[in-house]
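I'd like to ask some things about the structure below.
Omission of a single protein chain aside, the complex is shown with its protein chains in their original locations.
Then we have chain A:
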Amino acid sequence: MAAHEMTQSAATASISDDATAGTEPVRRGVGFGERVQRLLPKLVLGPTMLTTLLFIYGYVIWTGVLSVTKSRFLPQYDFVGLLQYEKLLDNDRWGVASLNIVIFGGLFILICLGLGVLMAILLDQKIRAEGSIRTIFLYPMALSFIVTGTAWKWILNPGLGLEKLLQDWGFEQFTFDWLVDPDMAIYTLVIAAVWQSSGFVMALFLAGLRGVDNSIVKAAQLDGASMPTIYRRIILPHLRPVFFSAFIILSHIAIKSFDLVMALTGGGPGYSTDLPATFMYTTAFSRGQMALGSASAMLMLGVVLAILIPYLYSELRGKNNG
């Protein structure tokens, strides 16, 4: 919709420019320069806008259409209504994948936010060597999820990593076999993802903390507020926009998690660590159930919108009023 308005306003702008240029030929040079200046942003944004429209919204619509057909391994257009959605909701594996994204997404976002805030506050206490510590915490973000997944796969493997190491050191009762336990494997994904992303959240909050006006903190101190109170009542509420950005970034990392699962557990043991994204890929591309895969993609989109729209609405409305 925004794009539509933009093209329309671009059209209006160029028409009015032409009119001005036609009636006042004396000011033509100035008019041309202005026109270019006014058109340039639209010209530069145009291709991006077009590709976004086509490759995101166009394909969203196509996926929606495919999800009500009986396409198998190539698209075909015999419409069967909501059959694929019925099949999907009846599918055990989809049930597991949906539950997993709730567990994984919820824990991942909460722990990342908590740890990130905590580390940022601790780092903000004007400690020594802050720069290098910050880099160490931020560094995992530079790795791809494939690397993280593979490294944690070795660390968490009971016969190879942590468990074996501690047992070799003499702690023979020590067991940590979550990776191979179907009920616990999903939590290993949380561990690896948190390890990778919490440093990044820390950096976001640290930047936010540095932006808090020092005089407010000083005033509160003069009023006799203790440090925890200042953080709880003044600084953290100030960081609301940072929470917002961190939440958005983390939730989309959680929802599109695919490579981490592939590298760390491969969806196993069994399909106990399947996520909607891996389910969608498997059905649509390797099992020749394109329609079913499309239906799962549409459900994912629906859930994301259901969470994001109210949140965006409340956040952005607040900003407009202010």
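Brief remarks on what is shown
Simple rule for what comes next: contacts are C-beta pairs under 8 Å (C-beta built on N, C-alpha and C of every residue); 3 or more make two chains touch, one makes a residue touch a chain; residues count from 1.
Please note the rule applied: contacts and distances are computed from a predicted model.
The complex includes a chain that is not drawn, and of the options "Aspartyl/glutamyl-tRNA(Asn/Gln) amidotransferase subunit B", "Fatty acid desaturase", "Probable sugar-binding periplasmic protein" or "Ferredoxin" the UniProt name matching it is "Probable sugar-binding periplasmic protein".
One of A:63, A:100 or A:265 touches the chain omitted from the figure, and that residue is A:265. Where chain A meets the missing chain, the touching residues are 72-75, 87, 90-93, 153, 157-160, 177, 179-180, 182, 185, 265-272, 282-283, 285-289.
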